[in-house]
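For this depiction, one protein chain was excluded, whereas all remaining protein chains were kept in their positions.
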């Protein structure tokens, strides 16, 4: 499958947990995550995000994050990779779940993005 | 403090992680969580929710969940306890973070609920 | 058509057997439009129900109540609070009446209150509502049940995990409707009705 999912959270546990929720309904979608700082504290790590992008089997990624500073690091990572990163300002858990369900069902990106629209709740902070 | 926060997720790791994100900005707020089934699988457990309610030091709880079936178990738990449970159909991570920030700042419930309104993204599934 | 402790126990025993037999099929259905655990959830729940009923509850009300509790605490998915609430409503009403039609009517109402689903939302409610109506007119048959279950195939899901798939949910049976179909098949087969 050419689309994958990327989860970026400030917390290592959230980054570990969200893919479990998603993988259950999207067995064939590559889902990778980055959470916490290099010291496993609350924050984000560009290095971890780079690794999660590299580890993802897809070359076009739908990316979801929790808080604004994760967004900034995601943007930096997106500028550094040759993979195409689509960044969504939508509810982390709920929207990545919807995206995973729809990717698994083979729905096209445009239709997925339409379904993500009402879940947009950030991007201004 | 008389208000606490309750997190219910299908995944044990998410339930463990969200309070870490919140506690950082809300040191004085009691935050408890329930995640996964009794067997630590993906799902929710009424028993775990009951325990998380009991373990919370507050007697009035703002409750957040990930997916619909967690909501149903939360409702059942709410009917079983003498604590007052306010159930929000808002983005799990983002809205519980906002609620925690505002509770810590001593903001009144009505004002918090107003700020949660634009984060409502579910309740119909 | 009265529910008694005796026919209720027979009904549940048969239902538990059907669920155990169809476990993989139910999970397969769920994997198409959900998370693939409905069979496992129900099997775990009905195993707990069987164990609870094996301790010989004193009367129908207690039997219904322990069933509800076992389902609520052991299923682990949406079906837990849903079936659990349905049986809990039957338990509550059973101290006033044991008329099957009235009990199922109360159960269906509880189910709808808990999940908020309407007819046509592609959930177990699409089996419970026609069963309720047919029971009222003493016209419930195996064909009617099957028809209700199959009606979910062409529906677009509006509740539960399948609702996230929108129109992609069309063409698949709803797993909760199928397990509810088994429940009512067992009810017919174990002579609860006649």
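Labels for the chains are A, B and C, by order of writing; each one numbers its residues from 1.
Everything that follows uses one rule, which is that contacts are C-beta pairs under 8 Å (C-beta built on N, C-alpha and C of every residue); 3 or more make two chains touch, one makes a residue touch a chain.
Quantities reported herein were computed from a predicted structural model and do not represent experimental measurements.
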item: Which displayed chains the unshown chain touches; value: A, B
item: Contact residue for the chain not shown (choose from A:9, A:30 or A:44); value: A:44
item: Missing-chain contacts mapped onto chain B; value: 24-25, 97-98, 101-102, 105, 107, 115
item: Chain A, residues in touch with the chain not shown (by the definition above); value: 37-39, 41-47, 67-69, 72-73, 75-76, 124-125
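Convention: only the chains that are shown with their structure count from here on.
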item: Between chain A and chain C, centroid-to-centroid distance (C-alpha), Å; value: 37
item: Shared-contact residues (touching 2 or more other chains) in chain A; value: 24, 97
item: Two or more partner chains touched - positions in chain C; value: 35, 37, 161, 164
